[in-house]
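Below are the structure tokens for one structure; questions will follow.
One protein chain is absent from this view; the other protein chains keep their places.
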Amino acid sequence: MLIAIVNPNTTASMTDAVVEAASAIARPDTELLAVTAPTGVPSIESHIDEVHGSAAVLAEVERLEAAESAAARPDAYVIACFGDTGLPGAREAATGPVVGMTEAALMTAALLAHRFSIITMPARTIEQSDRVVRTLGLGHRATVRAVDEPVSEVTSGSLHLLDLFVAEGRRAIADDRAEAIILGCAGLADLVAPLASALGVPVIEGVSAAVTLAEGLVAQGLTTSRALTWGRPGEVRS
Amino acid sequence: MLIAIVNPNTTASMTDAVVEAASAIARPDTELLAVTAPTGVPSIESHIDEVHGSAAVLAEVERLEAAESAAARPDAYVIACFGDTGLPGAREAATGPVVGMTEAALMTAALLAHRFSIITMPARTIEQSDRVVRTLGLGHRATVRAVDEPVSEVTSGSLHLLDLFVAEGRRAIADDRAEAIILGCAGLADLVAPLASALGVPVIEGVSAAVTLAEGLVAQGLTTSRALTWGRPGEVRS
Amino acid sequence: MLIAIVNPNTTASMTDAVVEAASAIARPDTELLAVTAPTGVPSIESHIDEVHGSAAVLAEVERLEAAESAAARPDAYVIACFGDTGLPGAREAATGPVVGMTEAALMTAALLAHRFSIITMPARTIEQSDRVVRTLGLGHRATVRAVDEPVSEVTSGSLHLLDLFVAEGRRAIADDRAEAIILGCAGLADLVAPLASALGVPVIEGVSAAVTLAEGLVAQGLTTSRALTWGRPGEVRS
Amino acid sequence: MLIAIVNPNTTASMTDAVVEAASAIARPDTELLAVTAPTGVPSIESHIDEVHGSAAVLAEVERLEAAESAAARPDAYVIACFGDTGLPGAREAATGPVVGMTEAALMTAALLAHRFSIITMPARTIEQSDRVVRTLGLGHRATVRAVDEPVSEVTSGSLHLLDLFVAEGRRAIADDRAEAIILGCAGLADLVAPLASALGVPVIEGVSAAVTLAEGLVAQGLTTSRALTWGRPGEVRS
Amino acid sequence: MLIAIVNPNTTASMTDAVVEAASAIARPDTELLAVTAPTGVPSIESHIDEVHGSAAVLAEVERLEAAESAAARPDAYVIACFGDTGLPGAREAATGPVVGMTEAALMTAALLAHRFSIITMPARTIEQSDRVVRTLGLGHRATVRAVDEPVSEVTSGSLHLLDLFVAEGRRAIADDRAEAIILGCAGLADLVAPLASALGVPVIEGVSAAVTLAEGLVAQGLTTSRALTWGRPGEVRS
Partner (left out) sequence: MLIAIVNPNTTASMTDAVVEAASAIARPDTELLAVTAPTGVPSIESHIDEVHGSAAVLAEVERLEAAESAAARPDAYVIACFGDTGLPGAREAATGPVVGMTEAALMTAALLAHRFSIITMPARTIEQSDRVVRTLGLGHRATVRAVDEPVSEVTSGSLHLLDLFVAEGRRAIADDRAEAIILGCAGLADLVAPLASALGVPVIEGVSAAVTLAEGLVAQGLTTSRALTWGRPGEVRS
């Protein structure tokens, strides 16, 4: 099956890192299609950035959906940006299901731990994580924390941020009784193993989590409900 | 003071109707600036429409903020579309405060009634209202209902929809114990008086509510916090 | 328009300070009527105090509503005590709308910031703030903190409390990620400017916020729903 | 032990009926002291009524607490009015614990049933029940319904209302999946047996429930915490 | 009346201590029947332990319900283990009402204090307390903390743990604004008096609280609803 991993920002190196990490855990028969926003902003760190990112995500989904050959049309999409930038529009535009890395990471954590923490970056994007937590209703089990560094820090690897994540993770464990940690930014896959080792709790990378969820939806033959919210004009039934 | 009323869709007749209605309740010293999206979609009835609307809102706010003369820069903005399309980006881009018609209507209802209902249109946009209800936390007092007609129905007045709104309003009163009704779409100002008369409860028009809130914020010298969520890159303090 | 600012306690100097502060932000055509409880308690710092304060508020509203000339009857009321002492009875007794300073401050903060904190005083009145937060449903965005000083401290100005509020505000910003601060007591208007300056976030004074909300409701021709909860015996429709 | 049952309204026949019903279930060594508001209103059916009722409750508690002989001072108090009128002030003024009939009924129902409904009267007092439900956090398990009759209907027995309560109870069972019913007004003890028989689910009378809770608190030697919220000036520790 | 106190673990010394403490507060006409799990685990400190404990609780309730003489059948049951191990099955199997020590302690605290904390042990059982808090909906008023010692520490008295509970209780008061403390483990009755003395707030022992609630239910002639959730096959009405 073909899964498009859509990076709402224009930084191809982040897309590449994300897709590489996800490839390691995808099904053998899954083909991952790396999609980088052709226009917009180099990272999504504000609500203005999200407007640009959402527009890019929608345009890319519409472009892929317009593929002449059905085989070139993705079976599912993954939004590879914390906060799930552009998810609602993409869910409506895509024929197949769309999974955000944030919602995927939260669901995954809920299967492994009673309480858990997102560690996002930078601190000013905490609201974007809160928004997804609230949409899912997980506020009684999840906290949102931050390492206050710009996303640009991770465009060429994230290992140099390990100490900061270990320190914040320890605070999450001690103060919030977190039993699992969610990496709150795309491009942090490098941190999964060393952080899990340092903290002794599961560390969840959302793009990988989202790919497996997307694979599962496709395997079940499920896609977005068109009944109401995610319907498409002309197709809606209410 | 100068308040820009930003219509995220491209239908100028809706903007005009909205601004006219708001003018009737604005302060004598308030000047309302009608802003219609120059590009995008003629109405916001889906999540895809919201992507286009959000981009238009942001572009218009940025255009107005770039005015050479300070006097031409709005003191505040009102988002004139139910669901508060584009609010987060606008709040970040604008120097002055930004108020959405949905959040304004909900706050107004909460001052007048214990329980209340939004009647939005069409039914497929219920989620957009739910999103604002959830952001404010008013789910224990507010319900969201719909008259399932397209927004295009209201581009030249809404009085022909009165019977549908009366019927749905009666259901809200009987089934949800609603004590006030929020008109869940811009351009329904015509309905306020006849619907209130038919139902015997307050009927709230969100753009008018938002204009008075915006006036109040400006009068208090308050604007969006730049501390974290709504900060602007380079200005942020965390 | 005529807005009565009702202080549920008997300390006229607090009423004067509150009305003076509100005058600075009220509309030019708004007349503020200072109302001090003629009997009761000098400050509201307990649930017993609230019983006395609520009785005084109701009696004063009933007295004003009984005015022979319609011109002398307030168009709206503001409750000038944190916790919104006596609000429910006043809302029922008054012809025009009634706005509490606590609910007004919380709504105002929600328009400016993702998360925010009330700093009330003394600490034993935290429950009263929690009660309003819960009624509005803002528990996911608001925290309640306290400077543990008696209300009597503010009867002749509040500037000497600045350091305590700065310290508690810094804790709110650091520990709760507050992006705006609500002054949790009437009579603290002196603190707005220096506290905002020290903390770098908006500081909200509830009486001013309530006056602008009341002005807005009157401008829209809205008043309390009489449908059920706030109906008046003999007038109720259910 | 001596338990004062405080009726916030002035109708002694309701107090008598309430105390008689509670006597049937009280411990043999419990003495029930009937307290009727000497001044105020004949029934509590509005927020204005609650102001008068709260003042009467506080005055009566303070009068009883001032008893010269310790033996004449109640060991605990029960508030015998739905909505728990005057509870916060009474809790602060009384040396012993204070239990409201509404909170007691809700706790009792939660021990017996997954979901349950209050049937209050008249409909305009639904908010008062909602307030207690919200304070306890039971909104996910409790609904509030009403028989829309004035409280005056029950001053000389309630059996003539049986059919109305049966009909509303059946709606609660069918529509809300209620598994127990709470009688939402003092003075309905006559209905317990026939309603339980007609509906086939437990029917809870709040004053009786509150008396047993108060007995239990006294037996455990527990009383209201004075640490913060329910402290008393001069005694508070924060 | 006969109340069975069911200890889900096999440690008879804990049952004895619990029953002895409860005897001191039970009604003179209450007979307490000590029931220790004949098989299973010596303490309940994990979810696996709860499986064994639940099975033992159910078997014991079924054994007691099968008593030939009605007089030997308990009028009510109390589950004497924090987390209320086995409560749902017992509630279904028993003719009389069943009260868990955790739910009883939480209800008792809610009558005495605005905010309160459970101090459980060991830390790995926090989820079990969270589960009961969530079932009751008290998350806005209760926090769960822990002294991280194994339950085996309390099999022969708990006074040696006093310092640890005092320290954690002080943190609850300072950090969570707790106004009452719930002892989060059976067998801690020794701590009630010295901890209350050290902290200056009410300290609640759940088995005692549960016994008084059970007495009250029996006095009111109430038992578990058989309507739906707690019905018994063959007897169910839906």
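All chains are identified by letter, namely A, B, C, D and E, in their written order; residue positions are counted from 1 within each chain.
Rule of thumb we're sticking to: contacts are C-beta pairs under 8 Å (C-beta built on N, C-alpha and C of every residue); 3 or more make two chains touch, one makes a residue touch a chain.
Small disclaimer: the values here were computed from a predicted structure and weren't measured.
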Task = Please provide the labels of all shown chains that the missing chain touches.
result = A, B, D, E
Query = Touching the left-out chain: which of D:R27, D:H52 or D:H114?
reply = D:H114
Remark   = Per the whole complex, from E:D75, E:E127, E:D190 or E:E215 the residue touching the absent chain is E:E127
Request  = Mind listing the chain D residues that contact the chain we can't see here?
outcome  = 114, 140, 177
Key: Hidden partner interface residues of chain E, rising order   = 45-48, 50-52, 54-55, 58, 86, 88-89, 91-93, 122-124, 126-127, 131, 134-135, 146, 148, 228-233, 236, 238
Contact footprint on chain B, counting only the chain that is left out = 123, 126-127, 130, 134, 139
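Here is the rule we use: only the chains that are shown with their structure count from here on.
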Note = Shared touching partners of chain C and chain D are B, E
Inquiry  = Given that chain D and chain E are copies and touch, would you call their interface same or different according to whether over half of its residue numbers are shared?
reply    = same
Inquiry  = Rotating chain A so that its CA atoms sit on those of chain E: what angle is that, to a multiple of 5 degrees?
reply    = 120
Ask   = Measuring from the mean C-alpha position of chain B to the mean C-alpha position of chain C, what distance in angstrom results?
value = 26
Key: Inter-chain centre distance, chain A versus chain B - centres from mean C-alpha coordinates, in Å   = 30
Sequence positions of chain E contacting 2 or more other chains = 114, 139-140, 177
Query = Mind giving me all the chain pairs that touch?
reply = A-B, A-C, A-E, B-C, B-D, C-D, C-E, D-E
